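Right, one structure below, let's go through it.
Every protein chain except one is present and positioned as in the full complex.
Take a look at chain A:
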Amino acid sequence: MHDSQDIEAATTATVNEGRPDDKTRRYDRQLRLWAATGQAALENARLLVISGSATSASILKNLVLPGVGHFTILDHNEVTPEDAGNNFFLEGPSSLGKSRAEEVVRLLCELNDGVEGKADTGDVAEVLEKNPGYFGNFTLVIAHNLQATLLDKLAALLWSDPTYPILAVVNSTGFLAEFSLQFHEHTIIESHSETAPSLRIDKAFPSLLEYATSLDFSNMDSMEHSHIPYVVILIRALEDWKKEHDGKPPQTYDEKKDFKAKLLGMKMKADEENFDEAEAQAYRCWTETKVPSDITPLFDDPQLETLSPTSSPFFHLLYALKQFAAQPPHVLPLSSTLPDMKASTAAYIHLQKLYKERAAEEKKTFKGFLQVPVDDDLVDSFVKNAHGLKVLKGRKWGSLDQSPEVLVEKLSAYPRETSTHLAISALRASSVKHQNAKPTAEKLTSEAQALLPAGTELPEEFANAVGELVRAPTADLPNTAAFLGGIVAQEVIKMITKQYIPIDGCCVIDLIETWTGTI
């Protein structure tokens, strides 16, 4: 045991080590979610936001605060009295008549001096017409309530080349809203999956098996016995079981029950919690460790057949993973993360060492399958998160509305979400045809019908949604704007950091009954 002098000495040496700087302190609460890598990605991102509406400003607020690198607001309008009433990033009447882009950028920039903001008072219609290359300067483009023909044009342009920016399309009216992301493909290593990787109890690697079977349980003192890690107990009990059962783990319900009883029977004293933990984790003995069913389909990606040195590192890593998993025992590389369990420090640290050593060996094997050199940190992260990898294939914006059959299917599976989506699509189409005229339920219904196969019956939910749009066809409500501001910013952060999993589809929001749904 240390005396206090030793501790004091150790303390003086490290007192200022690791103490965070101001920037780390400022971002502390978010770094705990996406770490320095996510933060760096955010700080390198360049956003374009089309319009300085209340909703646009709300979205940007939640991206400026965490420290996005750059944003531009493209908006040629002047601040109206209506804008000054519902946008927190305008200064009431004193902003009237000024450029909306400039005012909103100025007030947003006050939130974080590490962020570069730029106002562009150009007209998006003109930019699309004369300078389509403009959009290539950005990582991601956000468009709120953009007029339908311009939106179609913008979406088509950004879809035309997979290297062009991601497009976030946001539409809102009154209490109702929807948004979706247009991207070709999105790969995720750090999905922050909540399922833990396998501990390989059923397929114990040699050093682990050797350790578990070499321990002499019966000659341990009670302290040691009550601190054998459950991993060791399970491997040992499983080996013993297999010897008596033709090398097979417990299979039937009765066998499993029997096995659990045997585990508890190994106790020397009734209060040995480590054996209780083993019983609770016993399923690991008969749940075969294999490549998770979410990961297997990724191995069929056609890009793995046509890899070149310039292909993205993700697919090179995926290729190596596929080769790795093709070898017996057909598992993913071992993760060195060991959960906490009742154990003595020595036993736990030893076990941890065995896992780490084995993980390092398997990583070496894995790297042997790589066809190009890949940064070692990336390899580490890939291997550590292999059980949660994701490849999302995106869709062109608007493709849902071009598939009447799919819409009908969605309408019966998700009536309220699809009805609200249809109503919003109808309003967008109608406002191009009848600019300045107040929409009516009849007009919107016929616009929606035009997207569906003839004779499709619209549910009551559609009448509810259309009724709301007719009630407040041009309302950008502060609460709806704030809600969207949060939810869209969150998806943008996930896209930019390539962490967590963004929406796959169109997210529909109803703030009357307060629900969200993705179709």
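Here, a residue touches a chain if its C-beta (ideal position, glycine included) is under 8 Å from a C-beta of that chain, and two chains touch if they have at least 3 such contacts; residues count from 1.
Throughout what follows, contacts and distances are computed from a predicted model.
This complex has a chain not shown, and the name its UniProt record holds, of "AP complex subunit sigma", "DNA topoisomerase (ATP-hydrolyzing)", "small monomeric GTPase" or "NEDD8-activating enzyme E1 catalytic subunit", is "NEDD8-activating enzyme E1 catalytic subunit".
Within the entire complex, the positions of chain A that touch the omitted partner chain are 2, 4, 6-7, 10-20, 22, 24-33, 54, 58, 61-62, 65-67, 80-82, 84-86, 88, 91-93, 96-97, 110-112, 174-175, 191-192, 194, 227, 340-341, 343-345, 348-349, 463-464, 467-468, 471-483, 485-487, 489-491, 493, 500-504, 507, 511-518.
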